[in-house]
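The complex appears here minus one protein chain, its other protein chains still in place.
Chain naming follows the written order as A and B, and within any one chain the residues start at number 1.
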Amino acid sequence: MKKTSLFTICLTIFIVSWIFLRFVMGGIISAPIPNSVIAMYMGLILIAILVHVSVEDSRFTEFLRPVHETLVDDSKRTRRLVLVILIPLLMCGFSYTHIAQKTSPLGDPRQAHPKPPLELTYKDIVIDTMQDAQNPYRHYEKDDPELFKEHVDNGRRVYYQNCFYCHGDHLDGKGHFATALNPLPANFQDPGIIPNYQESFFFWRISKGGPGLPPAGTPWNTAMPIWEDFLTQEEIWDVIIFLSEYTGYTYRTFGEGH
Amino acid sequence: MRITMLTFTSLLILACVVPHPSYAQETPEGSLIGKQIYDKSCAHCHGLEGRGDGSAAENLLPRPRDFTRGLYKIRSTESGQLPTDKDLFDIITVGMPGTSMPEWETSLDVKEREEVVKYIKTFYSGFQENENPPREISLDDKIPYSQESVEIGKDLYVELGCVECHGKLGRGDGTSAPTLVDAWDFKTWPANLTENWNFRGGSDSEDIFKRFIGGIAGSPMPAFQGDTFYHFGLTAEQSEQYATLEKKVEDGEELTTEEEERAAQYFEINDTAATAALDWAEGLEMSPETLKIYNDAMKVVYEKSWHLANYVKSLSPEKRPDFAIGKHVLRSQYLQGELPALTDETWNTLDYSYYPLIGQIVVEPRQFNPSIDAVNVKSFYNDTEVAFLFSWDDKTHNTSEEENEETGKTYEDAIAIQFPVKPRKGPTDPKPYFIFGGRKPVYLWQWKASAPDTLTELTAKGINNVEEQEVQGDFAVESDYTDGRYMLWVKRSLKTDDKKDLQLDVATFVPIAFSVWDGGNGDIDTKRVISSWYSFVLEPLPSTRRFIYPPLVALLSFGLLVGLRRIVQRRNS
Partner (left out) sequence: MKTKMFLTLTLFLACGLALFVSADNHEEEEKNVLVFPKAYKAKSVSNGGKINGIVKFEGEAPEMKKLEITKDQATCGKTDKFDEALVVGEDNALKNTIVYLMDITQGKDFDAKAKKPEIDQKNCKFTPHVQIVPVKVRLTMLNGDNVTHNVNIADININKQQTRMIKRLRINAMPKPQGPFEVKCDIHGWMRAWVAFVPHPYFAVTNEKGEFSLENVPAGTYKLGYWHETLGNNNKEPVTVEVTAGGEVKQDFTLKMKK
């Protein structure tokens, strides 16, 4: 069997890499990779290939051999003809789609994990620093389970009277109002949400809502209301307890690594 | 190795298929498990005792079901019958579109859902008392969807009085719509039949058919029983003859003895069939002859119901329209010359862009039960002007504030179309807060049903911080309300002298958002339905460069290839 030429190998590597980045990788990390990033990776791969083939003169000649052959050899006439027609056509098509492309709206890049303020406040009352603020009812979990259950039940009431329209019956962010929102409401069943934040962070996000986000968190359409206008401090802490009780996740606490 | 893998896989499959050990036995524990699940997942709406009075209930419409009266809306069983276990199971599994009842398929497994069904049934004693299983509706003689069937159904829609509540074109705008209440005296609205994604029990012809034959228990929707239909039991031919005779009597003409006999005969057939239908409904024992009379007569009822089901199906699009993002973003199209007026047919050449709406639940008073699904928008522009056509469904036409004993307090219908005051500079430039702005102001066009030909320009820095603009711009406005749909046509120049106004440039995307008030649903001030930010663009005419550059590029690459070959050839020689 004929040995595969170096050129074919390089071309295959190049195409396979592109397919992998464009179609496979996005599936693995469950988010499509932006075209600019793909272009960057492809550039790196191209450079690597060129470096590899140009290290030795003989290898470079070997690499270019098929190109040479296609261009001049009489035996490669058909291939030459096909390429000479195909390449200009492709270029023509590519430039047409590029020019005729419809304009697309401005993107909405946003900081998904906005930086909280240093102090945790409720309306204008300072509760504590963001780091030290504790859920004042959390300790009942150990001290007085009966009382703790009351807080969970109260949190459940608060949740289903106010939150479930968007965040959903299952706390999965799929409430019956959710479809019309962008960004989608938080999914508390996602293991990346509750375990990554302190209870105080949740208190901040709930009490100040979308309008309370720092500028870096915008442009941000979030419909999250300013709940301190509707709920008492206790109600907010209780609903925070309910979220973890229902989903089974525990909030991040400081002094636990991270 | 392969054997190990195989064993492992089969074990895995087994683990999934075999019920969880705690459910293994069918013991009284069954409904205790059901109770645990119910208390955790259902009670906050349906109440601990199943009375539909959980803590979330008061803000919900439709209300969560009260299980203690045995009235179930979505059934596969005949009128007056309880649902089957499967009916209850299916509703739990898929939920009820257009309500706050979600699907439970993702969070409860089959066995758990079955346990919940068992537990829910304990709230109503009728489930235990009934010895016979509920009678299911037969779907055997289904009439497939066809244009012909739709046409027949259309006539039946009028004949049966569906119009009274669902309105002429099915948008739920019938004259009786504002006064409807359910068996619990809670306000209820007739379905908008053009939005089948909100049909509680599914949108297939079969689903619609079952709602007809079985009725929607507890709601004002009646069940089609035999004697609901004119001349029940008579063949089409007999019915026609009978109708002629009845007409004669009505007109005061004398019937001949022979005619009188015939009329009496038809009366008898009709009466016998109606009586048989009552025997059936009451569950009485029926002789084979009576049963045959009933079954024959019902064939016609089933047939008509299929036609009507097909007609109702024809009123909605295949699926809910795609939202106005991505490919479906609103692109105002360029027109040379005068822009089309409200009733101009030119509008029909465009598709609507669909902006979904939800209740405003951020600022008090809030709207937890939105009644308007979406705003639809089309647009044209020319060298100097832009025209928009907004349309939205509203079941009631309210032009002023009214206090009515039956319908409660209603307000004026309205819409506000919102843009940022300043165009966005780039992707990192924040948009104003999506509900009437905040730190960054928004610019609004507000239209009210009481002044159908005017538009007011507003500037807002928050929902409670709205100002009318001192200088009101020059707008051409037309509007219309027909058969449950508002149409609002607005024309304005692309640029204005007022700095507080929206200035439009071709090919620049402009954020757009909506607030709509359905006064008939109690919307006023902050209580309204809203959208989040979307965007639209005045679509530039496709560039003529697209015919010049690509051939050039092709030529160039061809030349390059040929040149390359020349160089290589020369070097070789």
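Convention: a residue touches a chain if its C-beta (ideal position, glycine included) is under 8 Å from a C-beta of that chain, and two chains touch if they have at least 3 such contacts.
The structure displayed is predicted, hence computed values, not measured ones.
Note on the chain not shown: across the whole complex it touches B. Touching the missing chain, out of B:Glu148, B:Glu164 or B:Asp322, is residue B:Glu164.
For the chain left out of this panel, the touching residue among B:Asp87, B:Glu195, B:Asp227 or B:Asp373 is B:Asp227. Annotation: of B:Glu285, B:Glu406, B:Glu470 or B:Asp497, B:Glu406 touches the absent chain (contact as defined above).
By the touch criterion stated above, the residues of chain B touching the omitted chain are 28-29, 32, 49, 68, 70-71, 79-80, 122-125, 159-161, 164-165, 175-176, 179-183, 215, 217-218, 220-225, 227-228, 230, 274-275, 278, 281-282, 404-406.
Just so it is clear, only the chains that are shown with their structure count from here on.
Computed centre separation for the pair chain A/chain B is 32 angstrom, with centres defined by C-alpha atoms.
Residues 41, 44-45, 54-56, 59, 99-100, 102, 106-107, 323, 325, 329, 331, 356-359, 361-364, 368, 424, 426-431, 433-435, 438, 507, 509, 531-533, 535, 537, 539-540, 542-543, 545-546, 549-551, 553-558, 561-562, 564-565, 568-569, 572 of chain B are the ones that touch chain A when the two sit in their complex. On the chain A side of its complex with chain B, the touching residues are 68, 71-72, 80, 83-84, 87-89, 91-96, 99-100, 102-109, 156-157, 159-162, 164-165, 168-170, 172, 174-177, 179-182, 209-211, 215, 218-221, 223, 225-226, 229-230.
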